[in-house]
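Beneath this line is the structure, given in structure tokens, with notes to follow.
Not every chain of the complex is shown here; the ones you see sit where they belong.
Letters A, B and C name the chains as they come in the text, with residue numbers starting at 1 for each one.
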Amino acid sequence: MLAKAVLSPIVVRALAEDLEGGDLTTEATVDPGAVAVAYAVARSEVVVCGGDVFRAVFAEVDPMLETTSGAAEGLRVPGGTVLWSVRGSARGILMGERTALNFVQRLTGIATLARAYVDAVPKGFPARITDTRKTTPGLRALERYAVRTGGAHNHRDTLGSAVLIKDNHIALSGGITDAVRRARERAPHTSRIEVEVESLAQLDEALAAAADIVMLDNFSPDDLDEAVRRAKGRALVEVSGGITLERIPVLARAGIDVISVGALTHSANAADIGLDIQSARGQLA
Amino acid sequence: MLAKAVLSPIVVRALAEDLEGGDLTTEATVDPGAVAVAYAVARSEVVVCGGDVFRAVFAEVDPMLETTSGAAEGLRVPGGTVLWSVRGSARGILMGERTALNFVQRLTGIATLARAYVDAVPKGFPARITDTRKTTPGLRALERYAVRTGGAHNHRDTLGSAVLIKDNHIALSGGITDAVRRARERAPHTSRIEVEVESLAQLDEALAAAADIVMLDNFSPDDLDEAVRRAKGRALVEVSGGITLERIPVLARAGIDVISVGALTHSANAADIGLDIQSARGQLA
Amino acid sequence: MLAKAVLSPIVVRALAEDLEGGDLTTEATVDPGAVAVAYAVARSEVVVCGGDVFRAVFAEVDPMLETTSGAAEGLRVPGGTVLWSVRGSARGILMGERTALNFVQRLTGIATLARAYVDAVPKGFPARITDTRKTTPGLRALERYAVRTGGAHNHRDTLGSAVLIKDNHIALSGGITDAVRRARERAPHTSRIEVEVESLAQLDEALAAAADIVMLDNFSPDDLDEAVRRAKGRALVEVSGGITLERIPVLARAGIDVISVGALTHSANAADIGLDIQSARGQLA
């Protein structure tokens, strides 16, 4: 559930990009009293995501438009499924069409990709797939929601939510031990401390500093196995960087706890969803 | 050139997504007076795009940060090239790093993809590659700029910029002839009238109505050739929908004037750009 | 139809100008439970414009206020006509009164002036009256709508909608021929190319460059006739600058296609519309 206070401003800005100058075509060709109904239809198999946004877009074009949902968020549905529909002023529907599709194609695309990654984890292994902060500027709240809807997990929300000591922090401070200590002293007690490590030596230093999570960067398969062995029971083990769908089973079987995948949000393809519009009976007042 | 008035609000919102709660890690581990320099480096061949945004991001974190450009917008550069750099407060650089990269990876990704499409047009054929309105909600101004930077063209900017009579408009009005007539009567004289057609019969009707541009939807190769022949000298011919890089040469050789590609903006992968940060001499006051 | 996403932010800002500190007079003198009905009445003949804005203003003061329309947008009505009404909390009506009137007086003023210009075109001549980009900062969407409502046409919406090569562009680039060529190469194929010319020689150059529209600047009556003759069938002819109502018939009879009138938006007088408020039965909960 996305709070209206979070969702509406994003939707309003997106509509303004398209409609500040009106809709020349629709105003010229479609009668103001005309009524229509439109169905958002998946053109191929997808994991459904974006019903709240679909509704919000049309409500911010014209509050009299009525939307309904045809498929639950997070459900995997075959091509041809009606995901949502909208009924009312034909003009209003046409004016919101592109913006609504831009949102739901992106969100459903992310949810569908997230599900593929989740499904690639072999049964019985605990690895969770997470997003990263590599989200589209301005859409983080929505894209993280899509990741959750797809069955994957979110990584930390913002730079203020949890500590992740990366190579640059280590280079610019006094090393891992010192950085972990200072982070623990300063950060909220509700936040875990994660450290990115590039070698087994760094891993040992992070574990000795009692990091809660270690992120393995570019470890060879052998080193990765060794790292998992050393960290087991002492810290969660995350891998990140260069993750592809094909690598998931191997990483999961290696005992990795968390696999963070930037591609979930920065490189998901838009889902193929179309809006089929039909004239409907009735006439607006 | 992107006007500051257009660029800054987008950048401010993106930074707020990450920094409303401060940066726990950086504040804990990096000294407030520490100085650093950071280089945005292309990890593979790209078409450069986003220098203004890179600069704006760091300026909206801390106006004292200084950015420089290492490669001109629109240039194709090999992996390893330094695209831009920033120098100043180490804290400020770390706080803006992710947001800056999220922007430039997306924009450079779009420019690079656009260039690939443009380069796929065989020499001597006039076909232009354009974007569509399938842009990321909130980022249309930036993404259209990236398309231009890549050497491709923009389609109409908004629903108020030009007329494009699509299947839904035709269905909800009284047919092509009537729709074109009404559009010509109503739309600004600076806007061309484009009509989407699904058959040679519709094409003939659009040409008879003196549409300025016809968009061929799902035509067979034979029908497409015939359509180009009928339209030549009477209207520009555009194809859209289901365009892939592989189809470009054939479409161009068929004499198509405009090939519009939604994937340029809705499915471009993020370019691989990293930020290499080093400690620098000096100390902030 | 103005999308709520475009209209609401404008209305909210306008109300905030008046109501940030509350309404001292109304809060002191009018009972919170008092109910009233108010009628927006044209004090003289006008072309009606602004019903959506009237409704939006009161809805943004108090969503419980109910508005109705008494006259269709674009209709010419005699003085004394009730244009719109609003019923509900007397306090809410009084708080929104001035802002609502400020909007509808301006929009109706523009629509009424636009109609006067349109009506000044003699029957049988095709000249269209258009606005310019000389709109009130912050109100372009509304004012362009008012122009359309008055029966006139819009010129291009923004600097991104169409090309208009003016004297300054010509001076700062390499001349008309080059400027048209570059514009055609760069601008969206949906946008026409217009060139402002100051002499018959420039006109010839623009026509030779195949400009779609030529704008005649300060031509003598004789030159204007000659210009129309040369351009006929090759480009649309627009005149702009120093247009008054009195000159319209002559310009139209000269065969001009487009007469753009900055005064429509920058110098329209506010229409005389008053709000007659009466106490009504009932009591708010």
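Basically, a residue touches a chain if its C-beta (ideal position, glycine included) is under 8 Å from a C-beta of that chain, and two chains touch if they have at least 3 such contacts.
Bear in mind the structure is a predicted one, so any value in this text is a computation, not a measurement.
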Exercise for the section: Fill in the total copies of the single sequence across the complete complex, 3 being in place. Expected result: 6
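Here is the rule we go by: only the chains that are shown with their structure count from here on.
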Fill in the blank from the handout: At the largest C-alpha centroid distance from chain C we find chain A
Handout entry: Most central chain, Cα average position
Key = B
Exercise for the section: With chain centres taken as the means of their Cα atoms, state the distance from chain A to chain C in Å. Expected result: 42
Completion exercise
Taking each chain's centre as the mean of its CA atoms, chain A sits from chain B at a distance in Å of 21
Handout entry: Computed distance of Cα centres, chain C from chain B, in Å
Key = 31
Handout entry: Shared interface positions of chain C, touching two or more other chains
Key = 148, 154, 157-158, 161
Completion exercise
Per the touch rule above, chain C residues touching chain B in the complex are 128, 130, 148, 153-158, 160-164, 186, 188-192, 194, 213, 236, 238, 257-258
Handout entry: chain A-touching residues of chain C, taken from the complex the two chains share
Key = 1-6, 8-9, 140-141, 144-145, 148, 154, 157-158, 161
Problem - In the complex, chain A residues that touch chain C - result: 11-12, 15-16, 19-22, 27, 32, 59-63, 89, 91-92, 95-96
